[in-house]
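Below is one structure, written out as structure tokens; the observations come after it.
All protein chains of the complex are present and in place, except for one that has been dropped.
Note that the chains are named A, B and C in the order they appear, and that numbering of residues resets to 1 at the start of each chain.
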Amino acid sequence: MKNLLEAQNLKAYYRLVGGTQIKAVDGVTLELRPNEVLGIAGESGCGKSTLAAVVSLTHNPPLNVVDGQVTANGFDLLTLPKEEARREIKGKYISVVPQGAMNALNPTTRIQSFAIDMLREHHPEMTKQEAINLARARLQELSLPERVLTSYPHELSGGMRQRTVIVLSTLLNPRVLIADEPTSALDVSSQKAVIRLLMTLLDEQIISSIAFITHELPLLRQVADRIAIMYAGKLVEVGTMEEIIFQPQHPYTRALMGSMLVPERQVRERRVEGIPGVPPDLKDPPAGCRFHPRCAQRIDWCTQEEPPSKTVGDRTIWCWLMH
Amino acid sequence: MVLANALNNSKKQRQPLLQVENLTKVFGSGKHEVVAVEDVSFEIYPGEIISLLGESGSGKTTTARMILRLSQPTRGRILFNGRDIQTMKGIDYWRQVQAIFQDPFSSFNSFYSVHSFLSKAFRLKGNHVSKAQQRALMEESMEKVGLNAEELLFKRPHELSGGQRQRLMIARALLISPELLIADEPTSMIDASSRVGILNMLMELSRDLGMSIMFITHDIGLAYYTSDRLLIMNKGRIVERGPSVEVVENPTNEYTRRLLADVPTLSKKWAL
Amino acid sequence: MGEVLVLVLRSRRFMIGAVLFLAVLCFGVIGPQLTDRNPFQMAGGLFNPPSEKNILGTDNLGRDVFTQLMYGTGTSLLIGFVAGVVATGIGVTIGAVAGFKGGFVDELLMGITNVLITIPAIVVLILLSIAIKSRSATVMGVIIGITSWPWTARAVRAQTSSLKTREHVDLARISGYTTIELIVKEILPYMFSYIFMAFILQFSAGITNEATLSMLGLGPYQTVSLGVMLHWALLWEAVRTGAWWAFLPPVLFLAVASFSLMLINAGLDEVFNPRLRKS
Partner (left out) sequence: MKSKFARYLLQKFIWYLVAFFLAVSLNFFLPRLIPGNPVKVLVSQMATGGVQSDALARIYDNYMREFGLDQPMHIQFLRYFANLFRGDLGTSFMLYPGKVSNLIREALPWTVALQIPTILIGWIIGNVLGAACAYKGGRFDAIAFTSALAVSNIPYYCLAIILLYALAVHNPVFPVGGGYSFGSYPELSLSFLLDALHHYTLPFVSMIVVAIGGQAIGMREMALYELTTDYVHYSKALGLSDKKVIRYVFRNAMLPQITGLAISFGTMMGGALVTETVFSYPGIGSLLFTAIRQTDYPLIQGCTLIITVAVLLANFLVDIAYGFIDPRIRAAQLGER
């Protein structure tokens, strides 16, 4: 089957006052396949949220795409006229669960009036009652209380609000759902409920695939089929969940996995180490491999030339050690 | 973790450093009354690392604020070395009990340099430290937390990374060298790769200086990694307590069990 | 701080406002030093149109309008300035204390503030002005100031109560800072730009409030201000008799003084609240 969403050599920079640029996403090629959860992980400032914004067409100046392609459903998204993208793609083919979805809902209207607006925007022939019925049926299907529809956002708990946003985002059965840190503000029990909802959406084929952006690798261990690790605006390693979590090969992935604190024996029995140093300034990233200043295994090559990708099976690595 | 066991064994004979007795905090009044902390008692022994673990709204931060004397208990009392802390002079108490806060950004007054941030600590020492001594002490403590004083001392907070700021907070605590350090979510806003470094540093300090640390956190992984004992808090009450390994591996309380089941781990996959 | 200054100087609104205001300021402060005329002296006939002798003609009593304008501008600026200082001072003090202390103190102070907000300031001003018979310019500035602080107090209180939850305030407290030190060193610096802008607004409002009161006949005693000039013009029907020189100049100066302060404020706002600056 064809990929649902593809980014080719994507470069997206923030242009600052005075002309300097922050190279937040700098040459990323990545595809979202049908029926999968793709985890995109990395630390703050690695470009994962920027990538999510661009592929969901929600980026705004000063963030600009300077190079590359994004294709979905046979469209070249970056050259698609705004109005067409709005009608054909947004909410309909690609939908989003925003970062900090806590404030994503208009505070002064009931949930159902947003559902009506959203549905009728894409299906003008639908009546208000039909729209409400559809939303209600969806809530039932997903075992969420119907009262959500007549509530105002502030009347819902944080976890419930988050799940409501997810339901609203998927009302039109979009193929792709891009979820940017959808659980980072939630308690673990609410987090699990949100994850369960996302999995149900997949099982019921309401959506086909999820791009799940997070900094929490243990969470991706639970939900992801494949994982892409980003560092300083670039991909360093992409592979299946098992490969990334249990046999990481890139020194950064390995270090990152090594610094995870989970309540399990192995964490207490050895000394967990962090990564020395800090991520580079993306106004002026280091030459060669961007991880080299912090890498314990760097060789001469690393400081000079960017590592090319190497693919073995499902795994792709950008590291000189693999060549 | 031999140390932890040794501590546990010798606990019986030692005097607790801090005793919290029947602590209760009620906010608001009448119909709007909210009981944030209810009848909480525990003690911290010298040199011990414990974690007060709970989700948001569990009352853990309120408890920490009362221990730091940033908030008055409604009922109950707190004893430090056997003395009610309300009867101590603020400066005397804070010389021995200090804190590291959660947000490395709002912990710094952006109008002042690193130097003036650190020099605040000397107030607690009285005024017998000369400027030259102060400078030397600052440099020493910055070095201990892996920061270059030469380079950073006269920078403004906005020129520093979150990790650097948290290290400075530790350097500040070192200058005061308290007997008890309350670390309120010290790494929740810091990336995983820097987080561990900061936690390791705190653990080493505790070991080297015999300083007790109480982590206030929602992160079970962090609590488990760092602490000798855990106190699990839910809805204002402590629902379970005990040595970290026991609590995590054999939770007896229903809430603790559910909490542990909901935390994503690496070895087990959730049944969804 | 340097970057902020560059941004401020780059703001066109701020620069135009500053230049206009400085011009008005020089006219009202330096002008009276350079002339030997007295604003209350007869200098020609009644309602003489502008001439070489009286650049802006004379008023209903034959006094030189240009001289009055210089003195009047100075007085109006003085009253506005005093009102601004008093209002900002009271507002910041009450707001900071209420916001920082919280609890009963907060409820009491904000209760008073909110009641005063609902009672129209002009009413209190009129009643106060009637009660205080001989009002010098400074006294008038004070009167205006003590009736116009509530909005500042409310805003400062809101900001203080949010700023006080910042962790550096707690950190300073557990370093042994006193309450006053906490407010002055840890909280007020964050509000500096806001306080300065509030002062500019109060300054401007002070000027227009003076004019309003003076026009109603409650102006400063034995002094001329822009409002007093307009009061005379109104009383002696300067408008209806077509003596434009007696009322247009004060109207214009009043407008320019308050507008220039507004521009300064809008320029500062763009810099300090970059949200409003559209990319």
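The rule we apply is simple: contacts are C-beta pairs under 8 Å (C-beta built on N, C-alpha and C of every residue); 3 or more make two chains touch, one makes a residue touch a chain.
Everything numeric in this text was worked out from a predicted model, so none of it was measured.
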Shown chains touched by the chain that is not drawn here: A, C
Identified contact with the non-displayed chain, of A:4, A:38, A:96 or A:272: A:96
Given C:7, C:70 or C:128, the one touching the chain that is not displayed: C:128
For chain A, residues in touch with the removed chain: 56-58, 60, 86-87, 89-92, 95-96, 98, 100-101, 103-109, 114, 117-118, 121-122, 152, 154-155, 165, 168-169
Those residues of chain C which, in the complete complex, touch the missing chain: 13, 114-115, 117-128, 130-133, 204, 208-209, 211-212, 215-218, 230, 234, 239-240, 242, 244, 247-248, 251, 254-255, 258-259, 261-263, 266, 275-276, 278
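Operating definition for what follows: only the chains that are shown with their structure count from here on.
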Pairwise touch network: line, ring, star, complete, or other: line
Centre-to-centre distance between chain C and chain B (centres being mean Cα positions), rounded to whole Å: 49
Chain B - residues contacting chain A, complex: 1, 55-56, 161, 163-164, 191-200, 218-225, 244-245, 248-249, 258-260, 262-267, 269-270, 272
Chain A to chain B touching residues, read off their complex: 43-44, 187-189, 191-192, 195-196, 199, 215-219, 221-222, 245, 255-256, 259-265, 267-268, 271-276, 278-279
Touching residues on chain C, where the partner in the complex is chain B: 166-168, 170-177, 185-186, 189-190
